[in-house]
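Only a single protein chain was left out; the remaining protein chains are all shown in position.
Going in written order, the chains are labelled A and B, and every chain counts its residues from 1.
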Amino acid sequence: MHYVGFALQWLMKALAVVLAITVLNFLIVRLAPGDPAIVMAGEAGAADSQFLAQVRKDFGLDRPIYVQLATYVGKVLTLDLGRSYRTRRPVGDMLLERLPATLLLTGTAYIFALIVGALLGAIAAAKAHTFLDSVLTAVALVFYATPIFWVGLLLILVFSVQLGWLPPFGMHSLIPVKGTLWQMLDTLKHLVLPALTLGLFYVAVYVRLTRASMLDTASLEYVKTARAKGLPEWRVLTAHILRTALIPIITFAGMQAGNLVGGAIVVETVFAWPGIGRLAFDALFQRDYNILLGVFLISALMVVFFNMLTDLAVRVADPRVGSRT
Amino acid sequence: MKTSLSRSGSCLAVALALVGLVLFEAGHAAAQPTRGGTLNSTLWPEPPGIVIGIHLNAPTLLPSSKIFEGLLTYDFDLKPQPMLAETWQVSSDGLTYTFHLRHNVNWHDGKPFTSKDVVFSLTKFIPEVHPRSRPTFQRADVSAPDDYTVVLKLKEPYGPMIRSLDVISAPIVPAHIYEGTNYRDNPANRHPIGTGPFKFDEWKSGQYIHLVRNNDYWQKGKPYLDDIYYRFIPDSASRALALEQGEVQLATQNDIELVDVARLKKLPNLRVDTKGWEWGSPISWLEMNLRRAPFKDVRFRKAVMYALDRNFIRDSIFFGMAKVATGPIHSSSPFYTSDVPTYPYDPQKAKALLDEMGLKPDANGIRVKVSLLGLPYGELWDRLSQYIKQALGQVGIEVTLEPSDVAGWGNRIANWDVDMSTTYLTTLSDPALGVARTYISENQKKGVLFTNTSGYSNPEVDRLFAEAAKEPDQAKRKELYTKVQKILVDDVALAWLVELQWPTIYDARLKNVIHNGLGPNDNFADVYFEK
Partner (left out) sequence: MRRILRRVMQNRGAVAGGVVLAVILVCAVAAPLIAPGDPMATRGRPLLPPGGQFPFGTDMLGRDVLAGIVHGARISLLIGVMSTFAAVLIGVTVGAIAGFFGGWVDEVLVRFTEFFQTIPSFVFAILLVAIMRPGLASIIIAIAVVTWPPIARLARSEFMSIRHREFVEAAVLSGVSQGRIIVTEVLPNAASPLIVVSSLMVATAILTESALSFLGLGDPNHISWGYMVGAARTVFRQAWWLSVFPGLAIALTVLAINLVGEGLNDALNPHLKGRIGA
């Protein structure tokens, strides 16, 4: 009973938040100068006022802003994200086409980063102030400081141009590969460099975060007490340190999960990865408002969802935590 | 005795004839194009659509010009050649154009092509969707006396009419698919039906567009290629790599960075061709807002011309793949004249003119401050903006570069909210179609791009352009356009920079890639892989 109420309350709140975000995004996006009609005119190398008027009328851009807003919100509530101005295809279709590519990239990178980073961070914490720790921390710092696009370019230079081991761009080979298994392997081959580029940065983040968090927890009173009681080290580690240390990691991971959708624009650009980040980027410059708003909406939904998940996970990890900020 | 000789004689004759026949066939076969093969071409960015008219940007034109056709096409000298129209006559007063259409042409869905489709395209479809050709065909009364004849009646003569009938200006679309529908939303737009040598097969978003041979094409035996893939590769370095490694066999226009082209030219398996833009005739220029000072003063504009080294622009920014522009009309046009004032690179002269104007340099050497809204179409144009800033800086004109994206750029220029801007425009196959719109006073339309956005206004120029459009006699037209070019160049209506000669890079085994004035936008019926 209690949980149903809680879930419903949460749902209402989430919907309200998402709606407010949609309205605000709608207005902000319109602030950019120009509109899709002008972009199309620019590309066509020709325009007359009839063309511009027609295009604007077709897109409903000639109606007052509050009418446009109401229409859009109404559509969104019925799960209709509208049509792309440019291709006239439903936004939902276009997003669904590109979303898997991004999720594959960011999902792989984040899971890789979380596991490897947390592991290395734990090792660094366990061996704190030794040579190994210094090396790990230094390497993490280097990858944290290096701009992602540069890492990507360097990886391409080394592994594609010089060594020729991996393809330099795209998600599929140009010459189509036959057979599902071969296709999967082909995609995997293309996934390595971009996922590594994105992942290396986040590995660094998780290494530092895990190390700091574990060291921090290890010096807490109740841990010292547990040690003093004579509990074996591994029990101290798992039963006491890990649970509390996990909290900031979970929190951060939750924050990043919300970033799954838009967080890879730079990598998608460097590697010509056909993802949704790049779709949003292009949509912005083509003033294809509906696509841009669609991406923002998905992102908002994911952030809200993962925030809730994170809150739950934190409560599970440490029931003593009330409503920490 | 006699009989056996004559029999062996006739045997010999037959043998010789047979040998001759075989040799003849072999020799003939060597000259025949080989059938078969898949062409992979780059295409970037992914086009918004694949029906000409509804969309007119470059990546739309490339694939859709293989699916659709026009009444005519144009060779390197821009002389009309038959396409869907087999023959035609123009009346001596220039008011009536009669086209005799080809028989036995079918649409890709099997329905027959008739004059009904032409009438529909010219009177309904094009005026509704095609911003550039709308004014052209609104001048004409189109009728079809029978299934294979179309007649255009004009109220007054219009020189450019005969050059406005290619697939890009006047695509012929099927009436039975589009009539009575909302053209832009018609589902056939994603699966177009045309009369061209290639049929639409598949469009995988983010990956490619696939066209296949039209086995029922009206040119028997053609096209030679089995199919064409237009592959979307977002990164120019990757496109160059794909070309080098043979994964794609064709790239054109902006696909490959010009600096790479110089390198690709040296490879034995690739060819580079800069012809094929005669129909488009693209010219780039620096546009100044004549409504603002100091651009109002012609001396300032002349100073700008003298301060820019167009040879450097051609060599270092366009890497030689351009031709210095001397004026508003493209050098490949029959109406072009080089007998106009010239502005060789001469910074001293520029400084002298600015001194004359009273713009003396201050303590930092700066005479005047202006801003430049550069064309945001990529690396190449960024460098051009940077060069202009530098070059004008040398003569004391401080230029602030204003970055923008296409929408912002288009919006500001259309609304005259700009000091200087760079752009390029296809001036098309006839000055009345593509050139006049930039300079005539009545085409100053705020909010509309590619009109007279600079604000240049000269009644003499207006008069000359108007007369030349109506004039049926080609020689007289040439005279009028010569006068116009002289005035415009003397007035520096715009600071013309270079004529663009986009390279088309293709596999050396491909033949007939660029073989008329439409260049890579030709229908590719004649393209084949040499074995």
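In the analysis below, a residue touches a chain if its C-beta (ideal position, glycine included) is under 8 Å from a C-beta of that chain, and two chains touch if they have at least 3 such contacts.
This is a predicted model, so every value here is computed, not measured.
Visitor: Per the definition of touch given earlier, which of B:117, B:166, B:260 or B:430 contacts the omitted chain?
Guide: B:260
Visitor: Looking at the whole complex, which of B:186, B:386 or B:415 touches the chain that is not displayed?
Guide: B:386
Visitor: Would you indicate which residue among A:8, A:141 or A:312 is in contact with the undisplayed chain?
Guide: A:141
Visitor: From the list A:53, A:99 or A:215, which touches the chain that is not on show?
Guide: Of all options in A:53, A:99 or A:215, contact with the hidden chain holds for A:215.
Visitor: Considering the complete complex, identify which of A:76, A:136, A:198 or A:295 is in touch with the unshown chain.
Guide: Touches the omitted chain: A:295.
Visitor: Even though one chain is hidden, which residues of chain A still touch it in the full complex?
Guide: Interface with the chain not displayed, on the chain A side: 17, 20-21, 24-25, 28-29, 31-33, 141-142, 144-150, 153-154, 157, 161, 205, 208-209, 211-213, 215-216, 248, 252, 255, 258-259, 261-263, 265-266, 269, 277, 280-281, 284-285, 292, 295-296, 299-300, 303-304, 325.
Visitor: Residue-wise, where is chain B in contact with the chain that is not depicted?
Guide: On the side of chain B, residues 235-237, 257, 259-260, 263, 316, 374, 376, 379, 382-383, 385-387, 389-390, 393, 400-405, 408 touch the unshown chain.
Operating definition for what follows: only the chains that are shown with their structure count from here on.
Visitor: Can you check how far apart chain A and chain B are, centre to centre, with Cα atoms defining each centre and the answer in Å?
Guide: Centre-to-centre distance between chain A and chain B: 42 Å.
Visitor: In the complex of these two chains, what residues of chain A are touching chain B?
Guide: It is residues 32-36, 38-52, 58, 86-89, 94, 97-98, 101, 168-170, 172, 174-175, 269, 272, 274, 278, 282, 284-287 of chain A that touch chain B.
Visitor: Please name which positions on chain B make contact with chain A in the complex.
Guide: Touching chain A from chain B are residues 40, 45, 48-49, 55-58, 131-132, 134-135, 184-185, 189-190, 205-207, 231, 233-235, 237-238, 241-242, 247-248, 405-412, 414, 425-426, 445, 447-451.
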